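Left out: one protein chain. Kept in place: all the others.
Right after this comes subunit A.
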Amino acid sequence: MSYNSSVNISVEAPIENQIQEITYDGTEIYQPPLTLSESLAKYAQKIDFSKTTEVDIKKEEAEEAKSDADNKDALQSSLWPWDSARNKLRSALQEVCVLADVLAIAKDKRYLILDSVQQEPLETKPMVQIYARKKALQGAANVLLTGAEKLKTSQNEAARNRATLDFHIELLRLRQNWRLKKVSNTIIGDLSYRTAGSKYLQTGTFEVTKAEDEEKPGSPPTSPLPAGSAPSKPASALRVSIPSELQGVAYIEVLCQKDQEDLCSANINLLGSGPPPSNPDMHWQQKLEAAQNVLFCKELFNQLAKEAVQLQAPVPHMVVGNQIMATVLPGIQLIIGLCHSTTGDKKQPNPPPAKSEHDHVLEHSLHQLLREVHHRNTHHPFPHPATGPLGPSKKRMMAGPMAADRYELLEMTKSETLLEQIVKQAQHFIMRMRTEYVLDTIAKEVKDPLISSHWNTLNSPTQSCVKINISTHGYDALCRTPLVIHVGEKSLKCICRDGKVMNMSYEPQELRDLIFCHINQHQILAVQALAKTMGWQALGNSNHLGTGSVEPLGNASSCLLSSPTGDRIIAVRCEPQAGTQVSVAHTPRTDFFPSRLVTEKKWEHLGGQFRDVRLEKMEGRNFLHKMELLMASLTSNS
C-alpha cells in the first residue's frame, strides 16, 4: 500500500441538481442542493409507517432520527417536514401503551383473562367443494397431459432423427464387442487374437470412421448383432475399414485323397463355392467377424506351413503356395489349403468339383487345435505354494525335487505340433473308415453267422472302439463270439473272445483275415455247444488244423463229435476259402462182410470211413440248423 505511487481519486456526487429556471440567454439556474437535514427529512417522509411489522426496526431508527432532528431544530413551524412522521409515531405510541396496559392487566388475571376465541366453523357446501376440487384436478391434469404430449412429440422427433443410426450409439455397440482405442483423431480397433493368447505377428487393426454419405431415411434401426438382420441391410452410421489383406472370406480346406500323379491341383486356392463374397455395405459386425476369421485362418495356415517345413517326416511334407501336403498313410495324402477370396474376386464362379470331399471334421479339429494353443498361452497354472514363480508347469516344478534327469527334462520340452496332431487325426479317420468298410463288406458277404458291429459313441479324435458280435440266427443264446477292436492312429488292436490281443497294421486285409478266422472258430465252437445240448460228445477240436490242403491265409479249424451211443461220428472242418465241410462215419457199419483183413465185426468199432455230407442239399436255415437236423437224424434210439 504505497500511497505515493497511487493516484488520488476524488469521488463526489454529480452536480446534477434540478434545474429551477432557464433564462433567455440559455443559462440554467439550478436549485440549491438540499442540506443534510433537509434530505434526511425528505427521506423520512417517504417512510410508510402503515407497513408495520416488517419495518418495526426502521421505525425505531426513524424515531431516533426524529429525536435528533428535534434537538437540532426545535423551533420549526408546525408544518415542518417531520410532522406526519411525528403524528404517526404518536398514534403508534398510544397503541403500544394501550397494549402494554392490557397486557399488564391480563397478566394479573384478576380483571381480565385472555381466552382463545372459538372460531366459527366455516359453512362448507360439499357439492361446491367437490366442484372446486374437480376443477383444480382438471387443471392439473391438463398441465400434465400437455406436458406428456410435448415429451412424446419431442421423442418421436428424436427417434425419427435417429433412424439414420446415431454414430455414437453404433460406436457404443461396437465397443461392447471389439477392442477400440483412440489415437489422436482416429479410432483404431484391434481384431487380432492377441488378447486371447495368439502370438501371430500380423496385426489386425481396423479403423472406425463415420459414414459420410447420407443414408436412406426411414430404415429400421439395426439389431446389435447381425444374426437376425433382415436381408435388406439397414444403413449404419459407422464404417469400418479393414486392411486389404484381411478382406474377403477365408477358410481352411482339408482333403484326404489317394495318391495322384498330378501333385498339385491348380484351382484349389480360388474360392467360388464358399459363402457369398462380401459386399461393401455389409454390416460392420459381419465384416469384422469375417476379417477376424481371415486372420485366424492365416495364422493357422502359417503355423502349419512352418511345422511342415521343420518336421522330419519319413515322407517329407510339401508346402506349395497355399497348400500343404502330408502323407498320412502309404498312398493317402492329407491336403490342407488356405482358401482366401477377396471381395471382387469372382473369376471362377464354379470351380471343377474336388475329387474328394472337403473334410469339415478335420477343419473343425484344426480350428480347435489352434484355439487350444491360444488357451494354453494364456492359462498358465498357478504355483502352489503361492510364493512359487508363475509360469513353469507343475511337472517342471516337480523336476527338481524328483531329480529328473536330462532325458526327462528334454521330454518335458517336447510337445506335439499342430501338424502332427492333425496328421494323427487324419490317420485315425482313415483307419476308422477302413475298418467300417471291412466290417460292412464282411457282414454283407457272410450271411450265415451274423456279424453285427457296434461303434462306441464315446471316442476321441484319435481313438475309437468297435464291438463285434458273431452269432447265428436262432442260436444266439447258444454261442456268441464277441470281439473288440480298438482303432488307433496307425494300427488296430483286437481283443478276442479268449482275451488274446492281436495287433494289426493299417492294412485292411489283416482285419479281414482275422474276422474270417473268427467266423470259422465261431462255427466250430457253436457246433460243439449245440452237440452238448443234443447229448452228443465233443471228441476233440482244433482251431488251427495242420492237415488238409494249405490255406492261403490262416488255418482251417475242425472238430469231431460222436453220438450219445458212440456209433456215429461227425467231423466238421471250416476253412476260410473252401467253407465248411461235414463228414459222417458210422461205427459199426450197419452191414458187415468179413474180409481177409477184418475178420470179425468187433473191429468195426474202431471207426469207419467218413463220407461227406452235401450240406447245400440239406434242409435248414443255416449251418447250425442243418447240423441240428443232422445230429437229430443220426441219433439212434438203441
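Following the convention adopted for this analysis, a contact is a pair of C-beta atoms (placed from the backbone, for glycine too) under 8 Å apart; a residue touches a chain by one contact, two chains touch by 3 or more; residues count from 1.
To be clear about the criterion, contacts and distances are computed from a predicted model.
Per the UniProt record, the chain missing from the shown structure is "Mediator of RNA polymerase II transcription subunit 18", taken from the list "tRNA (adenine(58)-N(1))-methyltransferase non-catalytic subunit TRM6", "Mediator of RNA polymerase II transcription subunit 18", "ESCRT-II complex subunit VPS25" or "Trafficking protein particle complex subunit".
The chain not shown here is touched by just one of A:Gly26, A:Pro401 or A:Gly546, and that residue is A:Pro401.
Summary of contacts with the chain left out: across A:Thr124, A:Ser184, A:Ser244 or A:Thr387, the touching residue is A:Thr387. Touching the chain that is not shown, out of A:His379, A:Lys444, A:Lys500 or A:Arg596: A:His379 (per the contact rule at the top).
Interface residues of subunit A with the unshown chain, by the touch rule above, are 378-380, 382, 384-390, 394, 397-402, 406.
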